[in-house]
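What you see is the complex with one protein chain gone and the rest in place.
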Amino acid sequence: MENKKVILELKDVKTYFRVPRGVLKAVNGVNLTMYEGETIGLVGESGCGKSTLGKTIMRLYRPDSGEVLYNGQDIWKYNKREKKEYSKNVQMIFQDPYACLDPLCVVSDIVAEGMKIHKMYKGEELEKRVLELLAMVGLNKTHASRFPHEFSGGQRQRIGIARALSLEPKLIVCDEPISALDVSIQAQVVNLLKNLQKEMGLSYLFITHDLSMVRQISDRIAVMYLGSLVEIADSEDIYVKNYHPYTKALLSAIPIADPAVERERQRILLQGDVPSPVNLPAGCNFCNRCPYATEQCRSVKPELREIEPGHMVACHRAEEMKGK
Amino acid sequence: MENNRLLEVKNLVVSFDTFQGVVQAVRGVTWHLNKKETIAIVGESGCGKTVSIQTVIGLNSKANGSVRNGEILLEGKNLLDLSVSEMRKLQGNQLSIIFQDPFTFLNPTMTVGEQIMEPFIQHYHVSKSEAREKAIEILKLISLPQPEENMKRYPHQLSGGMRQRIMVAMALICNPKVLFADEPTTALDVTIQAQIIELMNSLKEKVDTSIVLITHDMGVVANMADRIYVMYAGQIVEHGDSDTVFHNPKHPYTWGLLNSVPRLDKKVADDLYSIPGTPPDLIAPPKGCAFAARCKYAMNICKDCQPPQIHFDENDEVCLSLSGQAAENSHYASCWLNHPECIRRNGPVKREGNADGK
Partner (left out) sequence: MNESEKMIFDANAFDPLPEGSLEQDQIVRKKTSYWGDVWRTFKKNKPAVISLWVMGLMVFFVVFGPMMNEFNYYSNDYSCTNQTPNMVHWFGTDNLGRDLWTRVWEGGRISLLIAIFATLIPEAIGMTIGGISGYIGGKLDMFIMRVIDVLMGIPSLIYMILLMIVLGKGNAMTLVIAISITGWMGSARSTRGLVLQLKTREFVVASETLGASPAWIIAKRLIPNTLGIRVVGITMSMPGVIFYEAFLSYIGLGVTPPSPSWGQLIKSAGEVFRYYPYQFIIPCVCVSITMLCLNLIGDGLRDALDPKLRS
């Protein structure tokens, strides 16, 4: 990894929202380095701040403190031209395939929008380019003049991908691109993204709550809980050796499509729900639901530390968790 | 055996008229549910699984023209012949349903306690205090923490997992004979999904209710179902008990469904197997096999002729009786690949990308 070029770096990013009951700490001090051509799977339950982090990277939310560096430059210190350049380089794929396409536009207009904004192509060339992009996601000329509501969820998501690709980006933030789709279609979209990555050398930040599908596409996986990262490791590593009790619980919660295996399986059931990110506990964010929590966990916040080369975890008792 | 049948759907055909034409949502579906059994109907969105369940609980009827053919027998009584008011007596009482999204189903202006008690009061004409006792009993059964406290809350004050539990409580309070669960965990996080699955499994032992589970996720099914019906484009393409369908599926669509779920207990494959394309639009279903366009094994015959139901015996050999009366609960699949003539000419086709093989 050392010789690889860093494309995106997050330095202690904090994004807060002011709500009537106090301050909602959606992203609470995240450090993350992304290399070129890499896919990071950002995994967590709803409300953990993973989407907010994605939108912070997209310049849709301004962080309250910390820096987001793209190619070494702070994206919040850009001038107007650099901002435009950034929107070409960093694109987003959205969660809801039903809401992410303008209902009044036909598919070709949706895909062409970005290229019109940046005045990249004109006239016939633009049309040709739109068909090229549609072909990349497995759609053809007959689909170009249709309206979004005439497509199924998976097809719409593919249109969204074509739109994101239209600006030839380097990095794509995928905000739960598969969670609204049927499982069989999820695999289709993940394979498509993987193939596009091979062809175009893209980097992905793949945000999801599903630890099983993200394994197929990620090089590294970062697990997020209540605004902070609790474990970062190589994708193959984390499924075999994981240290944080939350990661263990997440993995254990995923059903395995085999009744014989399921009957034998003991799963860790987490009690209760994710607490509100408005009033965070003093110590470890996870201590209320953690079966192994001690007094130390309740009072001292664990920092992210390297427990093995390339494997970071934020847990006081990580060493003891090895075998569990 | 016959008296063990709780619910039986025979050759159900449901179509809807739209300005574009007739959408054939369910095209001749037959299934049954035995007492104290959990079955799963698995398929992609738009395959007709939800429509067939809605028809059973009386949302589509012969009266509004959408049910074109078929019988729905609840303990031998045809539900399609019942009047609206007779049907209403069954709804929520003998037939209950849990929806995918609890938030849109719960009334935001009533406390959840009142909402749980409501069906019980309606169907059993009991006093409020009796209903409250029963509600607390049910909430304890589904292990909701602090039932008395939580009953006084409004839906928006509860988390997604709690709301889904409330839905389960509402569905169970009248001791229904059949509980339909329409994608009960799709809207939930994985850890909450695990809680709800565990809850539903524990219910099987605690109450006498049979469960019909509808989902697109083979992972959820593996956990809960005794038997599985795989549905595609308004038809059932494969049926068998849970172990058979998971370990010895015979339809390429089932293979696709199983293989597109990544297995955490297996090493990661280079490329995930996926089913290409999109299910056909049921406004103009294909003449032959509906899956042919997405099937890599498609043959000439698939394009023009609908495949027959081919039954298998215990050793998974093709049964001689291709369309005749097969044994109860037998494994069958509707695919030409399993036809004796095809096997004679091409040899048996092995399931590809078999997770067990890697």
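A and B label the chains in the order they appear, each numbered from 1.
In this section, a contact is a pair of C-beta atoms (placed from the backbone, for glycine too) under 8 Å apart; a residue touches a chain by one contact, two chains touch by 3 or more.
The model shown is predicted, which means the values in this text are computed figures rather than measured ones.
Enquirer: So which of B:H123, B:R263 or B:R294 would be touching the chain we can't see?
Expert: The missing chain is touched by B:R294.
Enquirer: Have a look at A:Q155, A:S184, A:S235 or A:N285 and name the one touching the chain we're not showing.
Expert: For the chain that is not drawn, the touching residue is A:Q155.
Enquirer: One chain isn't shown here. Among A:T33, A:S46 or A:S87, which residue touches it?
Expert: Selected residue, touching the omitted chain: A:S87.
Enquirer: Which parts of chain A are in contact with the chain that was left out?
Expert: Contacting residues on chain A, toward the hidden partner: 58, 60, 83-84, 87-88, 91-92, 94-96, 99-104, 106, 113-114, 117-118, 138-140, 142-143, 145-147, 149-151, 155, 160, 163, 167.
Enquirer: Tell me where the left-out chain touches chain B, residue by residue.
Expert: Missing-chain contacts on chain B: residues 19-20, 276-278, 280-281, 283-284, 286, 292-294, 297-303, 308, 320-324, 336, 339-342, 345-346.
Keep this in mind: only the chains that are shown with their structure count from here on.
Enquirer: Where the CA atoms of chain A average out and where those of chain B average out, how many Å apart are those spots?
Expert: Taking the average C-alpha coordinate of chain A and of chain B, the gap between them is 31 Å.
Enquirer: Which residues of chain B touch chain A in their complex?
Expert: Answer in residue numbers: 44-46, 145, 159-162, 189-195, 197-198, 216-223, 225, 242-243, 246-247, 256-265, 268-269, 271-279, 355.
Enquirer: Along chain A, where are the residues that touch chain B in the complex?
Expert: 45-46, 138, 152-155, 182-188, 190-191, 194, 209-213, 215-216, 236, 239, 249-262, 267, 269-270, 272-274
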